[in-house]
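This structure is in structure tokens; I'll ask about it shortly.
All protein chains of the complex are present and in place, except for one that has been dropped.
The letters A, B and C name the chains in turn, as written, and every chain counts its residues from 1.
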Amino acid sequence: MTINVITISGSLRKASFNTALMRALPALAPAGFRFFEAPSYGGMPVYNADVQAEGFPADVTDFADAIRKADAVVIVAPEYNWTIPGGLKNALDWVSRLDNQPFKDKPVAIQSVTGGAVGGARIQYHLRMALTFLCASVFGTPEVFVGLAHTKFAPGTLELKDEPTRKAVADQLAAFAVFAARHKA
Amino acid sequence: MTINVITISGSLRKASFNTALMRALPALAPAGFRFFEAPSYGGMPVYNADVQAEGFPADVTDFADAIRKADAVVIVAPEYNWTIPGGLKNALDWVSRLDNQPFKDKPVAIQSVTGGAVGGARIQYHLRMALTFLCASVFGTPEVFVGLAHTKFAPGTLELKDEPTRKAVADQLAAFAVFAARHKA
Amino acid sequence: MTINVITISGSLRKASFNTALMRALPALAPAGFRFFEAPSYGGMPVYNADVQAEGFPADVTDFADAIRKADAVVIVAPEYNWTIPGGLKNALDWVSRLDNQPFKDKPVAIQSVTGGAVGGARIQYHLRMALTFLCASVFGTPEVFVGLAHTKFAPGTLELKDEPTRKAVADQLAAFAVFAARHKA
Partner (left out) sequence: MTINVITISGSLRKASFNTALMRALPALAPAGFRFFEAPSYGGMPVYNADVQAEGFPADVTDFADAIRKADAVVIVAPEYNWTIPGGLKNALDWVSRLDNQPFKDKPVAIQSVTGGAVGGARIQYHLRMALTFLCASVFGTPEVFVGLAHTKFAPGTLELKDEPTRKAVADQLAAFAVFAARHKA
């Protein structure tokens, strides 16, 4: 069975460790997973119902369509100020206002990368709350927290070098494949 | 003692109940409080460290300066998808990257208004977490949760009509005045 | 398909609204669900690894066995001081130390009843976090928050009278039946 997975990075900078982890996923995934990066949410305006009343921005509808077309979603996100990055949350806020809710019953796995030791142990639960409201089918365990990012990725290439991290990610993707396949069946 | 309070609404639409509550604060506050609305964060781009590297947007530095100049802050925010509105969080994310951290030791009170019955019982604790990271001095109790907004504000004028809500807000502001004055002393 | 569901109330008092809701479940559930009440956790001592070293109390192993035998779990819990009741959490803490983890891959649905208006919007997410750690398969939406309990249950008999609440509970159980059946298949 082929499972089309859309991936979303919670960080927009080019040299982001979270984006680097997102790009490492295909090499660590079981057969059958095909990965596509979601269109950027970086150009979305701050959510405002008055703006919405004039029509959803194309960036929002493109982002939503990409999620709708996918069988599953993986979000890889940093922790900003102990919770969800505002930009990523803003994208979810826009999407949440659409009819034909893109996240409804969609299997979603979460990973997080941080510079500090904690590895995102706070953001993931706030993201789970938002995704629960959006009626996503949020994958449980194993969880992936990647702390001390600068020790896990190669300088310059940002290749994921740390073997325990590679294994943790591969283990989650293997379990997520079973979870996502159950939704497609 | 005069305490200059900057107010921030977590909703950008013109007819926002949260903005309506924010505008009701002066009439419910003890003597000595003077209120100023923060400049809008609605035009801030989504946070991106690469953009930051080229210079902070003026919207960010204006917002930060307004907070720095104030003695205290009141944030009135809705709950979007069970947590902090992305736009408000994006403003905090931008501000968090500045030197001379604007929220450091600043007394901050939180109120929330929602259409549903819960009144924001989820968002406030996520906001407390973010503000704790920013080293704000977050006011404790009494808390103000305003649910079923359409029954509390007058249609059209959005005047806060509900007496128990007016009293709850006034009680919080009275306690917050003592709290904030202690920081200024 | 028969699905055996173990039910746990987060409140121990005889006239508990949460226990009353727990007891209303059979009448609101789809065909195929059979309900059993979990043995009481009220006599468990406070968790202490030194006590554990001398052997798990029988109350703990009985509670765990009942969960292991069930196909699914429904927890109905109040909110104590904005989070999980200590007694219920203590039961989870004891269970978490057992081999052959009782909650592993077990479908779990959550409901909450409170005297105040909020209906448990805080406790449910903390409970989701604990159950995620225990590798439970936590059911997503629809969520059931029952506020203003004294207006929803008949005085004396504690029968669940409120029709919108009965419908919300029935809707959740119908969706949970599909979710739980998928785990048993």
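Brief remarks on what is shown
What we mean here is this: a contact is a pair of C-beta atoms (placed from the backbone, for glycine too) under 8 Å apart; a residue touches a chain by one contact, two chains touch by 3 or more.
None of the values given here were measured: they were computed from a predicted structure.
For the options B:2, B:100 or B:141, the residue in contact with the chain missing from this view is B:141. Within the whole complex, the absent chain has one touching residue among A:53, A:117 or A:185, and that is A:117. Residues touching the missing chain, restricted to chain C, are 11-14, 41-50, 80-93, 96, 122, 126, 129-130, 132-134 (touch as defined at the top). Within the entire complex, the positions of chain A that touch the omitted partner chain are 82, 117-119, 121-122, 125, 145, 147.
For chain B, the residues touching the chain absent from view are 125, 128-129, 132-133, 135-138, 140-141, 143, 182.
Just so we're on the same page, only the chains that are shown with their structure count from here on.
Of all chain pairs in this entry, the one linked by the most C-beta contacts is A-B. Between the CA-based centres of chain A and chain C the separation comes to 30 Å, rounded to the whole angstrom. The set of chain C residues touching two or more other chains comprises 125.
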